[in-house]
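Dropping a structure here in structure tokens format, bear with me for questions.
Excluded from the complex is one protein chain; the other protein chains are retained at their positions.
What follows is subunit A.
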Amino acid sequence: MLNHTPKEIQERKGGVINPAKTCQPIGAMYAALGIHNCLPHSHGSQGCCSYHRMHLTRHFRDPVMASTSSFTEGASVFGGGANVKASVRNVFSIYNPDVMAIHTTCLTETIGDDIPSFIAAAEVPEGKTVIHANTPSYVGSHITGFSNMTKAMVGYLAEATDDSKKEQANVIPGFVNPGDMREIKRIMKLMEVPFIMFPDTSGVVDSPMTGEFSMFPKGGTTVEQLRDTGNSKITLALGEFAANDAAVLLDRKCKVPAKILRTPIGIKATDEFLMALRSTFAKEIPYELEEERGQLVDIITDTHFHFHGKKVAIFGDPDIVIALTEFVMSLGMVPVHVLTGTPGKSFERQVKAMLLAAGVEGNVKAAGDLFLLHQWLKNEPVDLLIGNTYGKYIARAEDIPLMRVGFPILDRSVHSYLPIVGYKGALRLIEMISNTLLERQDRDAEDEDFELVM
């Protein structure tokens, strides 16, 4: 497995080997699926759209619908205006969504297609909406694409219709699973704070089996809600990389103040999320949440010896990795390798600061790849690898147990239905960490060291 990866690390500048990121449009497609009755549309050649639908489908094991402008060589040279106009006509007459959310690819960005003027010239039926985001694949990563499409929801739809703000919060959950979005919504309901979450893919990519296929499932944030985000009292952006830009634009456009928080993974980040709600809306934290927090601390205390001092490597998308790094440190674990494929100085700054504060010496890199991570692991092995499915090749090569968290997870099911956020999600993470480590201890133990009670 991965036999050609040498232990010795040499600096590489020509590109990446085994990326820890993918390109913008898939993130935009995912965000657009979080709008109710919306069909994502990929303005480019059709290969991108197929790849993105396939990849999301494999992660969620649910239908992922999207249309494409299907560029040919002619359109690539002379522009794709006719393609997008035909797409708008065909999509609305054949599939009838309420919203068409267009994103772009490296093709259409390179040729400089002017989407707003194309949309203006297209026949958009009465009462229907077309929004767009520019998502050049050669900038950032899929997280950037998610951020750009979320920003487009604000840019096209958010309206401040009243001078005074409503007692309601906007929540931008970031690039997380529908299971996480459901958990954040549950917390909001327990807090009794009215809210608009956007985008919201719960009920879309985790839809139930009913015997009927619904092209536009029940879930998703409605256009009315998206409009109303301009009237909220605050926007909580969970995850700087995925959620920051939309929140900032909402502040600029509609004067809704933005609060940038971490993805609420683990005790500290969840505490901060609740404290933000508490102070903004002057609401006490209900006992149910206090109980959940107490249960979490109880379990960590009970089982700290399962994971304390264990070395761990974490890779994936920046918001998730930052929050996870903090969480495993709060368990007493030692993150010695932390990497994301998404570029951005803030990632390295934040993670390094955390490691420094804890006195941990570790490798930290943004815009890194899994080839480098593997080399780090050859030089300094760990007890646990946390990351997406691609980590299984490294895990096998180096005989390190892998715990699957993040995007994409292509070889296991259920993960996207259950949360990793909130106190409940943290409890689930601890179960996953402990199970993974203890399974390994059981597997490796001599008969005489094989324990009944652990």
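As a working rule, a contact is a pair of C-beta atoms (placed from the backbone, for glycine too) under 8 Å apart; a residue touches a chain by one contact, two chains touch by 3 or more; residues count from 1.
Definition applied: contacts and distances are computed from a predicted model.
For the omitted chain of this complex, the UniProt record lists the protein as "Nitrogenase protein alpha chain", which is one of "Multicomponent Na+:H+ antiporter subunit C", "Nitrogenase protein alpha chain", "Light-independent protochlorophyllide reductase subunit N" or "Cytochrome c". Screening A:50, A:279, A:346 or A:379 against the full complex identifies A:50 as the residue touching the chain left out.
The missing chain, though absent from the display, is touched by one residue of A:110, A:222, A:280 or A:441; that residue is A:110. Looking at subunit A, the residues touching the absent chain are 1-4, 6, 10, 12-19, 21-23, 25-26, 41, 44-48, 50-55, 57-58, 61-76, 83-84, 86-91, 93-95, 105-107, 109-111, 136-139, 141, 207, 209-215, 341, 371, 393.
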